[in-house]
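Removed from the display is one protein chain of the complex; every other protein chain stays in position.
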Amino acid sequence: MQKFALIGAGFIGSVHAHNLASHPDVDFKLVYDIDLQRATTLAAQHGATAAASLDQIFENNDLDAVFIASSTDSHAQNLRHAADAGLAALVEKPIDLDLETAKSTVAYVERAGIKAMVNFNRRFDRAHAELKELVHTGQIGDVALLQLTSRGPALPPVDYLKSSGGQFRDQAVHFYDLARWITGQDPVKIHAYGSALAAPEIAEFGDVDTSISSLLFPDGALAQIDCVRHTNYGYDERIEALGSEGMAESERQRSGHVTLLQGQQAQSHGLHGNWFDRVQPTYAASLGAFVQSLEDDREVPITLREGLKSQAIAQAAVRSAASGRSETIDYSL
Amino acid sequence: MQKFALIGAGFIGSVHAHNLASHPDVDFKLVYDIDLQRATTLAAQHGATAAASLDQIFENNDLDAVFIASSTDSHAQNLRHAADAGLAALVEKPIDLDLETAKSTVAYVERAGIKAMVNFNRRFDRAHAELKELVHTGQIGDVALLQLTSRGPALPPVDYLKSSGGQFRDQAVHFYDLARWITGQDPVKIHAYGSALAAPEIAEFGDVDTSISSLLFPDGALAQIDCVRHTNYGYDERIEALGSEGMAESERQRSGHVTLLQGQQAQSHGLHGNWFDRVQPTYAASLGAFVQSLEDDREVPITLREGLKSQAIAQAAVRSAASGRSETIDYSL
Amino acid sequence: MQKFALIGAGFIGSVHAHNLASHPDVDFKLVYDIDLQRATTLAAQHGATAAASLDQIFENNDLDAVFIASSTDSHAQNLRHAADAGLAALVEKPIDLDLETAKSTVAYVERAGIKAMVNFNRRFDRAHAELKELVHTGQIGDVALLQLTSRGPALPPVDYLKSSGGQFRDQAVHFYDLARWITGQDPVKIHAYGSALAAPEIAEFGDVDTSISSLLFPDGALAQIDCVRHTNYGYDERIEALGSEGMAESERQRSGHVTLLQGQQAQSHGLHGNWFDRVQPTYAASLGAFVQSLEDDREVPITLREGLKSQAIAQAAVRSAASGRSETIDYSL
Partner (left out) sequence: MQKFALIGAGFIGSVHAHNLASHPDVDFKLVYDIDLQRATTLAAQHGATAAASLDQIFENNDLDAVFIASSTDSHAQNLRHAADAGLAALVEKPIDLDLETAKSTVAYVERAGIKAMVNFNRRFDRAHAELKELVHTGQIGDVALLQLTSRGPALPPVDYLKSSGGQFRDQAVHFYDLARWITGQDPVKIHAYGSALAAPEIAEFGDVDTSISSLLFPDGALAQIDCVRHTNYGYDERIEALGSEGMAESERQRSGHVTLLQGQQAQSHGLHGNWFDRVQPTYAASLGAFVQSLEDDREVPITLREGLKSQAIAQAAVRSAASGRSETIDYSL
């Protein structure tokens, strides 16, 4: 049984609270939020207690782990506190939007020796995980080409985008991570184009809503990643992996199973109307994998260092979009 | 808030217990089972109390409703007790395998005036419900032909089959009910063929594992229902409704979203490996609809009388399989 | 090289003329039609000669085979002429709408010893043929259940229907034949319901436009066949064969490969707008198989006797629709 505190009681925090409360090996103790009322409400829903301050979490002798789901700019600080307190930590990505800060945080945490995992939840998508397994068991031979599609249904609030770090660091980074995970390789070069098409106003703060990234792996394998913020046709996420022996895909997923045939047309359920309907199950699975690594005293499935690597790719994508060059990815930590 | 007792702590009882405990408007109080230990264990998992006898349920002044999920031969008696106690009742089908007993039970319950619903859970399948809505809002015009497919992955235990009432009364009856519900009509005639192919030994007690039923509706519309106990390719349930203006279907549902393409073939996820993976969500939805009718003091969505009608169809199917005739369905109650 | 004459220059005759002219082993010599002008025009398009009378065909010493695609009521007479003339014959179904006439014709033709084939062209549908091969090579184990769907997009002209012999003999008969061919068995019993829903007026001459047939095979296997004249959503033809080891299907075929995703919906190509778009390739394949049997001096792939058997099933279907009984099929010839 692992005793958990949760930091952050916003939308995604409430998802994690539900999963913490439902996990049979988790004792969900505390919730902290900068808005105490929000923490109190969420804690009450799940039989936990609201913490009035972070000290109640980090100076607590009766906790095993902390789930950091607070605002991005507090991730690094909370990780350092967890390291000081000897608490295992599961942290939402990114570790910090500033890569240098992220690196020094990881170094700090590693010295402390706590178990710490970055929450790249999409690795726990059941179909993506099956695809990865097909690749890793040699079903498609040597990987030659990946195609990753990441398209959200509608533009998030501009306020969110402003503090998100931009499309490459916020959205594409999940797929850089998936590309590394599926191939088992770190790409060496990246090229990216990006445009602000659905929301030209976000170009003012340097963001884009439509982008394509090309990756080159050490053995010559290639990857394409297309990221769109606003599809107007639902949430479209899928992966193809083509290898020397065949191709595996994690397919587009429809939101239902009814078709109406009339005249010359067939009208079917389209895709999920929002991202959460599609990715919801990944959060419980991700938490479950983290808890299992604590129970078994094994390495966490996604180390902070892996988080840094995917962030380094995103950083190179940002550079490429500006320079018009294929950029070498710098993994020095 | 509705205070519930559950009768029956077997597999399906445990599903209901979970749903009762999770429903925000249900106060899950008591569990009874002929095996007290089983009731105690299940009650403990969901914060309820085990009842040592049925009297604790039916002579209890602090209950609103009872969920009857005990063995089939006790349904009628439990319904009568609920009627005497003035408790609303949600009962698994059938009311009783003997149609005359079922009829007299319904008459008794109706006289008592309690709310009572028979749990034809498949009406709460999301895709089937969308199909029914398309039909009832005129999207396909006048219904001309229904095709209902009900195929289970593997033969249930022979002991289960022996007490099930046979394929027409146990399996096909759900689809007779769906056919009535989708068309909004009561069929007038039925013809059925049945064979014991996967398990010839069940013919000894008069059962079949593969059957086809043909229904004729008052306006000339037709329905075909195929029922198979043992597909060897998973759980296959789907419905087509063809009308004067087009066709709607609740499609076959695959168990996953990964495809492997190699050489000249595409290998994909097949169907769900067992019925429960497919129908699980219907149980919570069915309970939810029953609770809502209690909260709103409205008629339950599926009256016992509707249960009798579908059972009357099954009874005529059994007669037809024996007589080789198209049998008129007798709805007199 | 086989020298052919074609009898009948209507729509389907023109399809056959094209296939005869395109076949590398066919020397397409003559075309006859009761309308000489029509024969002349069709012959000219394909480098053949119009025959002013049937005598030019049946008293011709320079022909090997005749393709009988004239009106149904002339099939038997033309078959007898071919038998007298020693010409191989490929005849559109039925041999004759009157089963007794058909039987005596077959007996006459068999005595003459010519090669004669009835044109159940759907056996040459590529997908149906693959399904049959899967079944015959044991891929699904022992057949337990067939589901055959035959749905036309729109009601044929009432004049056509009047002389067609009715839905069971005209449309369903193709699928009775497919059921025999796929299972490799002759069904022993049939039950049928039929209604005139799209065109109530055809009930006046005893026809139906929506029907369901249930077949029972000697080993207990079952088949369902649904026939619809007017879908309003295109041409829908497909087959499922379920056996002890799995299920094979010849799937519904869409008319194109474009999908438009918008909002919550996916709008795709529906089915073929008319039957001919779907079945066209079967005619050339059927002719090809007949020609091959002539070239190799082997038995034709579908004997007239097989045509009689499927017609006997249709006859029993008609009886069942009238009697309300499961009818035993009489194959005595």
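Should a chain be cited, it is by its letter among A, B and C, assigned in written order, with residues numbered from 1 in that chain.
The working rule: contacts are C-beta pairs under 8 Å (C-beta built on N, C-alpha and C of every residue); 3 or more make two chains touch, one makes a residue touch a chain.
Quick caveat: nothing in here was measured; it's all calculated off a predicted structure.
**Q** For the chain that is not shown, enumerate the shown chains it touches in the whole assembly.
**A** Per the contact definition above, the missing chain touches A, B, C.
**Q** Would you indicate which residue among B:80, B:254 or B:305 is in contact with the undisplayed chain?
**A** Final answer for the missing-chain contact: B:254.
**Q** Given the contact definition stated above, which residue among A:147, A:185 or A:274 touches the chain not shown here?
**A** Touching the chain that is not displayed is residue A:147.
**Q** Kindly note down the residues of subunit B that lie in touch with the hidden chain.
**A** The missing chain touches subunit B at positions 232-234, 254-255, 261-271, 273.
**Q** For subunit C, which positions touch the chain that isn't shown here?
**A** Per the touch rule, subunit C residues meeting the hidden chain are 126-127, 130-131, 134, 139-140, 245-253, 256-263.
**Q** Name, in rising order, the residues on subunit A that touch the hidden chain in the full complex.
**A** The list for subunit A reads 141-142, 144-145, 147, 149, 151, 189, 191, 193, 195-198, 210-212, 214, 216, 220-224, 226, 228, 230-233, 236, 242, 244-247, 324-326.
Going forward, only the chains that are shown with their structure count from here on.
**Q** Average the C-alpha coordinates of each chain, average all protein C-alpha coordinates together, and give the chain whose average is closest to the overall one.
**A** The chain sitting closest to the overall C-alpha centre is B.
**Q** What rotation angle, rounded to the nearest 5 degrees, superposes the C-alpha atoms of subunit B onto those of its identical copy subunit C?
**A** Angle of the fitting rotation, subunit B to subunit C: 180 degrees.
**Q** Quick one: report the Å distance separating subunit B from subunit C, using the average Cα coordinate of each chain.
**A** Going by mean C-alpha positions, subunit B sits 41 Å from subunit C.
**Q** What residues in subunit A touch two or more of the other chains?
**A** Counting only residues that touch two or more other chains, subunit A contributes 261-263.
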